[in-house]
Each structure stands twice: as C-alpha cells, then as structure tokens.
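As you look at this complex, bear in mind that one protein chain is not there, while each of the others sits in place.
Letters are used for the chains, namely A, B, C, D and E, taken in the order the chains are written, and counting of residues starts over at 1 for each.
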Amino acid sequence: MKFAIQVNEGPYNHEASVSALNFVRAAVDAGHEIFRVFFYHDGVNNGTRYTTPPQDDINIVNAWSELAEKHSMDLVVCVAAAQRRGIVDEGEQERNGKDGNNIAAGFRISGLGQLIEAGIQSERLVVFGD
Amino acid sequence: MKFAIQVNEGPYNHEASVSALNFVRAAVDAGHEIFRVFFYHDGVNNGTRYTTPPQDDINIVNAWSELAEKHSMDLVVCVAAAQRRGIVDEGEQERNGKDGNNIAAGFRISGLGQLIEAGIQSERLVVFGD
Amino acid sequence: MSDIKKFMYVNRTAPYGTIYAWESLEVVLIGAAFEQDVSVAFVDDGVYQLLKGQDTSELGIKNFSPTYAALGDYDVNKLYVEKESLEARGLTIDDLMALKYEDEDDDWAEKDSIHVVPAAELADILEQQEVVFSF
Amino acid sequence: MSDIKKFMYVNRTAPYGTIYAWESLEVVLIGAAFEQDVSVAFVDDGVYQLLKGQDTSELGIKNFSPTYAALGDYDVNKLYVEKESLEARGLTIDDLMALKYEDEDDDWAEKDSIHVVPAAELADILEQQEVVFSF
Amino acid sequence: MSTLHTVNKSPFDRSSLETCLRLAGKGNAVLLLEDGVYGAMRGSNASGMVETALSDVSIYVLGSDMKARGVDVDKIIDGIKVVDYKGFVDLTVEHDKVNAWL
Partner (left out) sequence: MSTLHTVNKSPFDRSSLETCLRLAGKGNAVLLLEDGVYGAMRGSNASGMVETALSDVSIYVLGSDMKARGVDVDKIIDGIKVVDYKGFVDLTVEHDKVNAWL
C-alpha cells in the first residue's frame, strides 16, 4: 500500500518525529511504499544538518537521512514553513540572500502542493503532530 | 526594576516570542532593566539568521537583534537545547565539526547556568511558552 | 480510486496563539488549485478562527482572518462548524464572519459557506471523507 | 534580597510526548550547583514524570527517568506532588518511583524526597517561593 | 468508510480524546499513542468515558509508548488491545483512512 506521512513538529521538542520514524520503518518492513514524507509547521526543523544531539539519544535528523538513502524516500520540507523557521537549501540560500544553508542530506524544499499531491497519490495519509 | 525573561518556544509556531518581545519593549519603555533574555526549548529557534518571514508579517529574529543592539540586551541561547535543534555559533561550529553557523546578530550561546543566574540576579522572572 | 478525492481539513486550534490555524488555511488555499472535493471542519477551539472583528495591529503580527473570505472564490464553500463547540464557548453563528460564495449551479446566487452542524451530523460527514488533514 | 533564593520548578507535562519534562530536569540539575533553596512541584500531567518502570528501549529514545533518583544527591529533596492530580489519574504514591535522600542534619538518615500534598498546601508552598520556573 | 482515529494527547491535558470519541462513527477504531496512552489506564477520571466508548468503537494502544511511560499492561482498561508499530501499520491498512486528533 502507498503511504503519505505528514510531520508537524520539530525533533526532540515533540515525540511526533520519533513516532513518524517508527511508523515509516514498520511500514517499509511490512512491504509498503512511502510515497512521500512531508514536513510542515515546526516539522521542517527535522531537516537541518546543524543538530548535534547528545550521544546517548537518538539522532533524528540522521535517521531520516538514512531512510532517504536506503529507500530513496522522498523527504519534502515545506518552503513557506521553512522560510519562517530558517531551514535553507542552496536554492533558498541564493533566493533569499543567505550566507549559507543548513538542509540535511536526503531532504528537499518544495511547495505545499507536494502535500496535496501526496494526499491524492497515496492510499493513506498519516499525520504526526502536537 | 531588573527583569529576566525566559522564552520557551520558537518564532511563528507559537505566540510566545511575540509576547516576550512586546513585554520586553514595554518594560524598557517604562524604564526597567532587562538583565537577560534566555531562550530555552524550541525558544532557541529565535536565534537563527536563516529565517525569511513573509514581508507582510513581523520579522521576529530581526526584532530581537535590534533590541540587542539598541539596548545592549543580553540574548542567551541555551547550548544544550541549541545542539538538539541545530542553532550554531562559531564556537559550536568548530566544536561539533559543522560546516557553517546560523546564529543571528546579538545572540550568544551559553549554558543553563545563565538561566539560574538570571533567576538569582533579577528581581522578576517572566516566562513565555506553550 | 476516483480522480477527485474527498478532502477534509480539520481545524481544532485557536488563531494566533499558535500558527496551526494560519498554516492550515495556506494548505486549503493551495489545495484549492487541485480541484478536489474539499470540506473544512471547525471543531473545539477551531471555531475561534472564524470570530468577527479580528485586529492584530497592536500585536504587530499578520491578521490572516480576511483570507477566510476568499475561500468562496476558490470553490471552498463547505465549512462545517460543530454546534457543540460553538455552544460550549457561548458563541452563535452571529459571532462568526459571514462567509459567502456564489453558486454557479444556481445562477450565481450568493449562499452561506458556513454550516453549523451537530456532532452526529459532523461525524457522518467525516465518515464520507477519503483524506483527512490535521494541523 | 537574601543570598539564597527560594526557587520553585513547576512541572505540568508528561514525559516523552514533549521534551519539557526532560529539559526541566536538566535545569534543576544545573541549578543545584548554585545552592539555592530548591523545590520542585509535579502537578497535572507532571505527576506522570515520576511513574515507576519507564522503559523507552522500544522507542529508541533516551530514558531520562533514572535521573530523578540523582536529585537527592544534589540536595534537591523537596519534591511536591499534588494529591488532586494523582487521584484524578487513578494513581497513588506506590505508582511513583521511591525517591530518597540522606539527611545530613539527621545522621544521614534516609528519607523520602516525594511529598504528596493537597492543593491548599501546595498553594501555600507556592506563595512562599521567590522565583518560579515554568516549562 | 471505516476510519482509524489516532489520539496522541493525555485526556487530562487536552480535549483530543473526548472530541475524537464524540465524532468517531460507530464501528470505527481509535489508536492511543504518545501521551494518548494515559487514556487507556483504569481507575482515572477519564476511564468512564473510555469504557463507555468501547461499546461503539474498538480501542487500541501502542505498547512501546506505554512501556516508555511505565504504564503497565495490567493497568489497562479491559477491552483495549495493545499493538506494536507493525500493528499500527496494519490498522491503517485495514481502515479506509486515518484521522489524527492532534
């Protein structure tokens, strides 16, 4: 079955990211397809490579990046939400005149239409948030 | 009177940052001293220069930076909370092997002791959060 | 699976205290371009999103409430407000913005977009949906 | 203003669902080094922070509950649990971790750090504080 | 259209569970996860609401979130079923859609 996942909260502050990660892993293990993971609201903060979590805790950003690499998973960060919260890729860096970027490996920044499309194309939308 | 301010939430997602800004401005206008503004939990996200909010909305990060410059206000981002959430200054960049930093002008990263000290040194602690 | 899906956006948070109301509305607006069968529910504190007379000028933040009036132009005209949520808050439909749309199937007659429905009816409406977005 | 202030940390959130419980505990630990007169209150869902037998291994996240046991060693031994909050959740003190400290003024006798207090008594304790930290 | 509802908030902190149960159709399923697992406990001020709901909906609780919080399976209301993440995924497949009461 084809799943779309929406993540509304940033890593560590809320459990939503961890729940989404565990759900995605279980779905992949069960042979399902993840059409897209869409990061919205503070969820965009899952996509920064600048985090350095404590060594005795989960590295949530890296966990997403590994899923993206291993399963060619599409991790999309909402551009409007990202601009409000300071998540920047090379394109956004140039467009907004920033002196650097912080997007993590495997994530891409795109529009809200990607969430709507995920709702249309997938058979189940599962939302994790506050 | 000497105030300490604690901000627990990031900009835009919660009103806490805006409330804290408005409170700090009113306190300064009334002749009070702001000993320190301490950013904790997702509040550390107030301190990234990578944000590009919509032009018809408040620029919360810049508003803090302007207060810092105009009133030599001490804006402290908690280091442990910042590491979990990807807020990095030059020192943290070097220490954690990051390829850049995103701290905004007027903010500094320091330890939780700065919050305790603010509680001891100030006459009032006012907390804004979720 | 039909080409057009029944999309439901559920709003349960008050405006301004958190951004969920505003960023939810942004999704509804963008989604309107995809020509799905769209409904929007306002439940619990979500009903506060529709209060008349919002004015954020003193706070210095953006007032997004005028945007709700644009929903009708985007063919988003099935706005369901739960009766129980309104009543618990001491509100009536007269406290809400009068959101309208022009019905192209009825000689462009102006009609109300907001429907106040009891929980049992909203439950039925939720049952008929195919995709539910939560914020 | 005396050199030693009465510090109160108020915990009202459950652990793991959000990080407030854990990052609050980090403040209490750091604050212990400043030798203030520290109290910690557990109210509403904050009482869940003290439940016995927490095991996060299946979730893959850090279990910080063992850290509460260290509070006694840092002279943080006034932990007030609101009786009404416990009872509303069907809990008793036996459901909570047995947090102890050694009283240096009483020949290092081992004593309970947790005090279950009714709302009226907790209100009095709150009145006596000089600085209240909220998370 | 059978729906799986998810509730991730404590019934003492938020209205999510109460609203979910008010608006869930007969025969729907409800999964309690994250801080929502506290709603599965016996003997609390919220237990009555949940026990009543069990005559109309199936209720599940995520075991890993229970364990994390020290919520023992012995303390769960009779009739609520414990599932793991695989069970959570299965529930989303068995129902036609998922409604998250955040």
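We adopt the following convention: a residue touches a chain if its C-beta (ideal position, glycine included) is under 8 Å from a C-beta of that chain, and two chains touch if they have at least 3 such contacts.
What you see is a predicted model; the values in this text were computed from it and never measured.
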Only these shown chains touch the missing one, namely B, C, D, E
Even though one chain is hidden, which residues of chain D still touch it in the full complex? 10, 12, 43-44, 82, 84, 119, 122-124, 126-132, 134-135
In chain C, positions touching the absent partner: 13-18, 44-45, 48, 51-59, 61, 63, 65, 88-91
What residues on chain B make contact with the chain left out of this view? 1, 3, 8, 15-16, 19, 22-23, 25-27, 29-30, 32, 124-130
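Note that only the chains that are shown with their structure count from here on.
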Moving step by step through touching chains, the smallest count that connects chain B to chain E is 2
Note: of the two pairs A-E and D-E, more contacts are counted for D-E
Determine the chain that sits nearest the middle of the structure, using the mean of its CA atoms as its centre. A
Using mean CA coordinates as chain centres, what's the gap between chain A and chain B in Å? 26
Junction residues of chain E - those touching two or more other chains: 8, 34-35, 64-65, 84, 97-98, 100, 102
Specify, in ascending order, the residues of chain A that touch 2 or more different other chains. 8, 12-13, 15, 22, 41, 54, 80, 84, 125, 127, 129-130
What are all the chain pairs that meet the touch criterion? A-B, A-C, A-D, A-E, B-C, B-D, C-E, D-E
